[in-house]
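Below: one structure in structure tokens.
Removed from the display is one protein chain of the complex; every other protein chain stays in position.
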Amino acid sequence: MCLAIPALIESIEDKEAEAEIGGITRRISLWLTPEAKVGDYVLVHTGYAINILDEGEAEETLNLLREIAELAGE
Amino acid sequence: MKFITEFRRSELAEGVISQIHRKSKTQARFMEFCGGHTVTIFRYGIRQVLPKTIEMVSGPGCPVCVTANIELDKAIALARIPEVIIATFGDMLKVPSSYSSLQEVKADGADVRMVYSTIDAINLAKQNPAKSVVFLGIGFETTAPIVAASLLQAEEEGLRNYYILSMHKVCPPAIRAILNSGEVKLHGLICPGHVSTIIGSYPWEFIARDYSIPCVVSGFEPLDVLQCVYMLVAQIENGESKVEIAYRRGVRPEGNQQALKFMEQVFEPCPAQWRGMGEVPDSGLKLKRKYQHFDAELAFDIDPGPTHEPKGCICGDILRGVKTPLDCQLFGKVCTPEYPVGPCMVSSEGSCSAYYLYGEGFEG
Partner (left out) sequence: MKDKILLAHGSGGKLAHELIEKNFLKALANPFLVKWDDSAVFHLSGRVAFTTDSYVVNPIFFPGGDIGKLAVYGTVNDLAMSGAKPLYLSLSFIIEEGLPQSELNEIVDSIQKATQETRVEIVTGDTKVVHRGSADKLFINTAGVGIIPDGVDISGSNASPGDKVILSGTIGDHGIAVLSQREGLSFSTQLESDCAPLGSLVAEMLAASPNIHCLRDPTRGGLTTTLNELAKQSKVSIRIEEEKIPVREEVLGACEMLGFDPLYVANEGKLVAIVLPEDADKVLKAMRENHYGKDATIIGEVTAEHPGRVVMKTCLGASRIIDMLVGDLLPRIC
């Protein structure tokens, strides 16, 4: 449930931001993520950022997936 | 697209799938609580690529599906009031209530507007000062803080014609109710991703601790779900039961404190009706006394009349994971996405809709 997708914050004005999602931009609210900065990727649900995505964790998850996939090749 | 396309890569998926095959020895039944996961599983055909040792069942995690008729009837009754504009997410428009649907009352002249966000609903209220805008608050912990924020914004701006019909629900009590009923034996739980973004992973600890069921919080891309299944299999084969997060980029163990603060400021727990499960204690959210002037139920005098459940529809059993759509006599015959009888056929993440649209049971 709860469709939420990653968007890149391009500019911030008070509690709102312009965010880019695969080449389209939309105004989103930062009420729930006041600490978000320009350049952060946030998860957007119904026009609100619900958290800041952790790029380091994403990379680690992908590394873990690669390791699992490599185990399969052995 | 960053954070999306890299989690759809087929060559990585292939490796993870064959590792799941290699590792899984014990017969196990996993429930994906969340309808979003149901969609990923069907859309990518994940059930087909998993080994025979793993059985997947869908849970009640679709807010549209679990909304009881008694609540839908209130929404319809509100829509029939001439000075009311109903603002709702698109998901709710087609859902049949006891006697009608929002789509039908709209065709009869009710002012029902589809919005993408509560921001749009707030704007509607500003643009129509002579009308009352009622936002239909559906959704779990992911959506409730947003609706809470919209209400705080309305309060801050002194908006007097914005109301909420709160049908919000919270997930952990529903899972406890399913486990307590003992109707379906589970060996692993795929915990909802974006609900956990808000509430964190701690609220799932009781499942691992009290019921010895492995829990993994998953994201919504195919690789996320495969990784989650892999981690559940690993726990089972190691004889463990703990809460893990596979969706670490989107979920922190402590959740989103700011969102939780808003939710607690505006809402308080109450018993709620779940379709198929009846009343579940502390599983609903109602407005706190301080914010009751936003409560559409109190602001308008409505009489939704007696509720009525469609004959033969087994959505309730399906939502509890006890039956599948293929067990339903109406499925695909009387009940189709064109003419839905129950909500699980309407909602795009409902089990019946997923079975129907993606051809579950189809071999080839």
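Note that the chains are named A and B in the order they appear, and that numbering of residues resets to 1 at the start of each chain.
Rule of thumb we're sticking to: a contact is a pair of C-beta atoms (placed from the backbone, for glycine too) under 8 Å apart; a residue touches a chain by one contact, two chains touch by 3 or more.
Since the structure is predicted, the reported quantities are computational estimates derived from the model, not experimental observations.
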Check the whole complex and report which displayed chains the hidden chain contacts. A, B
Missing-chain contact, candidates B:Glu14, B:Glu104 or B:Glu264, resolves to B:Glu14
Where the complex has a chain not shown, which of B:Glu32, B:Asp73, B:Asp91 or B:Asp111 is the residue touching it? B:Asp91
Considering the whole complex, not just the chains shown, which residues of subunit A touch the missing one? 1-3, 5, 21-26, 44-46
Pick out the residues on subunit B that sit against the missing chain. 1, 4, 8-10, 13-14, 17, 35-36, 42-46, 48-49, 62-64, 89-91, 93-94, 113-116, 120, 139, 143, 222, 336-338, 347-349, 356-359, 362, 364
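In the analysis below, only the chains that are shown with their structure count from here on.
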Distance between chain centroids, defined by C-alpha means - subunit A, subunit B (Å): 21
Can you name the residues of subunit A that touch subunit B in the complex? 1-6, 8, 21-22, 29, 31-34, 41, 43, 45-48, 50-51, 53-55, 57-58, 60-62, 64-66, 68-73
Show which residues of subunit B lie in contact with subunit A when the two form their complex. 1-4, 6-7, 11-12, 14-16, 18-19, 22, 34-36, 61-63, 89, 116-120, 139-140, 142-143, 145-146, 149, 152-153, 192-195, 197-198, 223, 227, 230, 246, 248-250, 252, 256, 258-259, 262, 349
